[in-house]
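Take a look at this one; I'll ask things after.
Every protein chain except one is present and positioned as in the full complex.
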Amino acid sequence: MALDVRGASLTALAAGVAARTWKSRDLVEAYLERIAQLDQKLGCFLLIDSDGARKKADAIDKKIAAGKSVGPLGGVPIGLKDIFVTRGIETTAGSKILKGFIPPYESTASTRLAAAGAISLGKLNMDEFAMGSSNENSAFHPVHNPWDLERVPGGSSGGSAAAVAASLCAGTLGTDTGGSIRQPASLCGVVGVKPTYGRVSRYGVIAFASSLDHPGPFGRTVEDAAALLEVIAGHDPMDSTSIPQPAGRYRQASKAGLGGMRVGVPKEYFQAGMDPEVEAAVRAALDELVRAGATLVPVSLPHTQYAIATYYLICTAEASSNLARYDGVRYGHRTSEAGSLEELYAKTRGEGFGNEPKRRIILGTYVLRAGYYEAYYGKALRVRRLIANDFTAAFSQCDVLATPTSPTPAFKIGERSADPLQMYLADIYTVAPPLAGVPALSQCCGFTRSGLPIGLQTIGPPLGEEAVFRVAGAYEARTDWHKRLPEDKS
Amino acid sequence: MPRINPEEVREIAALARLRLDETEVERMTHELDGILGYIETVKNLATDDVLPMTHAVPFDCPMRPDEPGQSLTVEEALQNAPRRREGWFEVPRIVPGTGGA
Partner (left out) sequence: MSRDKYEAVIGLEVHVQLATRTKIFSISSAAFGAEPNEHTDPVCLGLPGALPVLNREAVESAVRLGLAVGSHIRPRCRFSRKHYFYPDLPKGFQISQYDEPLCDGGVVTFRLNGEVRQIRLTRIHMEDDAGKNIHDASGVSFVDYNRAGVPLCEIVSEPDIRSADEAAEYVRAIRTLVRYLGISDGNMEEGSLRCDANVSIRPRGQTTLGTKAELKNINSFKNVRDAIEHEIARQSVLLDRGEKVVQETRLWDPDRGISASMRSKEQAHDYRYFPEPDLPPVVVDEAWLDRARKALPELPEARHARYLGTGLSAQDASVLVSERPIGDYFDAALAASPAHPKKIANWLINEVLGRVDDPRGLGGESMPVPPAALAELVDLVERGTLSGKLGKDVFGRMWQEKRRAAEIVAAESVSLMSDTAAIEEACKRVVERSPDEVARFRAGAAKVMGFFVGNVMKETGGKANPKTVNEILRKLL
């Protein structure tokens, strides 16, 4: 009989492997069994690498039997958002234009996970090129929220969040550019962390918006996310924006308690018209933090109202640039009939990209045009600094900020896809931290009456992951939200 | 007064080498008009003495020594080529001088 890994914590599983309580192979089989049963309905995986996983598990088990060390995550099954380039294993970024692309190299983040002994079960579904907040923009199939199959899991790392929520992986990696880790974490009731910009290497992460992309972990618990982050964070000479300092002691921080910390509450994130259930859950969480020993401090982030506009100006410009390489010449989709070079490009890209990438490429090209640059992109870069300055000023009065992660719980599939602007406006709470590069974490802080998770976001100063983990860990220790699991729906 | 018209969308699509059919052009014109309207709110902010923030990291460009490292083999470089001829990537005939900087 397979091990019961439903709701299992990654750190507990790693400890069990090291203690020989269970074998890595048994863990892999247990998760593969759950995937076989549940993923048809969920759609988390784009590619399942059962053979590869079994082989790696067997190798880990052999090493353990021989008394050798296997790394802090030895033997534990994880999943990778299909945005991380994996050598010899198809990587699509959720797009048809990369269908069949087999990278000849591996991302730094996944290399570090493997070096720590973690075992990848496969590649996880995502919004195409990380553009989206619902995983409905995947070129292949949508992901369904494990809490309610008719609802979205959030995006763009929808597959990564849902896989942890449904216990299809013990932990996963995603990326966050405007909220793409935190928002799905919130909608799926798991922990998701967007680290400080540059904390985790972007080498081998298929680029959407270079100055805003942040690879980061999903876990069932705060300590799980911390354990993953400790492994993947740290300087990488292959990424010129990689922070030189070594990774911090995040697991330790998640257990250190938050006594005496000041928690800033930005008034712009608690405006009239909030969803009442979201507001209630988040305010209750703030009360809990006070009971845990924190002091609440009212603060202001006055440029919040410009954050979405600034974000969409910068990310579309950078995306239009990063997506220029997809031309059918060296890899990926190529149109079958091209009479000329111009046709090759226009048809390949027209056929290969979905609507959201097309929309953003057009918008991004527009804002970078000669004559428009200063008014749009140039302007956005300045407003970005104002937004970053807001955070700097706020952090002079407090150690972390606490806000809701998403203005609403998970919405229904198809509900928002008709109006892209409506979809963009839902990023209101998540879009500012990536602009400033500051770290932020989302964890479950309650459920709606209909059983949908609500997320609490904790934001820290640059390289302030420890503070964030302290607060998040302390909150989790006093609550049971993280222990609640969605029903298995097969 | 629309902020963007179909002609402009077609121009930009050409610039971005993106073939859009007429339905796409129509739909996109409408969507982008709305998005641009929202995005333009940043124009209201006074930013004359604010420096642009191009990077969220406070350090300068790191540099590496001029040491060769592990290259890809020719096979690895070409393994995903949609069309190739021996060691080259193959494309439709380029008319010399029509492209490039």
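Lettered A and B in written order, each chain numbered from 1.
Operating definition for what follows: a contact is a pair of C-beta atoms (placed from the backbone, for glycine too) under 8 Å apart; a residue touches a chain by one contact, two chains touch by 3 or more.
For clarity, every value in this text was computed on a predicted model and none was experimentally measured.
Colleague: Touching the absent chain in the whole complex: find that residue among A:G16, A:G43, A:G79 or A:P103.
Modeller: Of the listed residues, the one touching the omitted chain is A:P103.
Colleague: Can you tell me which of A:L258, A:A317 or A:A474 touches the chain that was removed from the display?
Modeller: Residue touching the absent chain, from the options given: A:A317.
Colleague: With the full complex in mind, choose from A:T365, A:T403, A:Q457 or A:T479 the residue touching the hidden chain.
Modeller: Counting the whole complex, the residue in contact with the absent chain is A:T365.
Colleague: What is the set of chain B residues that contact the non-displayed chain in the whole complex?
Modeller: Here the touching residues of chain B are 15, 17, 52, 54-55, 57, 59-72, 74, 77-78, 85-94, 96-101.
Colleague: In the complete complex, which positions of chain A touch the hidden chain?
Modeller: These residues of chain A touch the chain that is not shown: 84-85, 91, 93, 98, 101, 103-105, 107, 202-207, 209-211, 237-241, 317-318, 320-321, 323-325, 327, 329-331, 341, 345, 365, 368-370, 373, 377.
The rule is short, and it goes like this: only the chains that are shown with their structure count from here on.
Colleague: Would you mind pulling out the distance in Å between where the CA atoms of chain A average out and where those of chain B do?
Modeller: For chain A versus chain B, the centre distance works out to 24 Å.
Colleague: Once bound in the complex, which stretches of chain A touch chain B?
Modeller: Touch list, chain A to chain B: 100-102, 104-105, 197-198, 211, 237, 240-241, 243-244, 303, 305-306, 308-310, 312-313, 320, 324, 327-334, 338-347, 349-351, 353, 355, 358-359, 361-363, 365-366, 369, 375-376, 378-386, 388, 420-421, 424-425, 435-437.
Colleague: Would you pull the chain B residues touching chain A in the complex into a rising list?
Modeller: 4, 8-9, 12-20, 24, 28, 31-32, 34-36, 38-43, 45, 47, 50-57, 59, 61-62, 64, 72, 76-77, 79-83, 89, 91-94, 99
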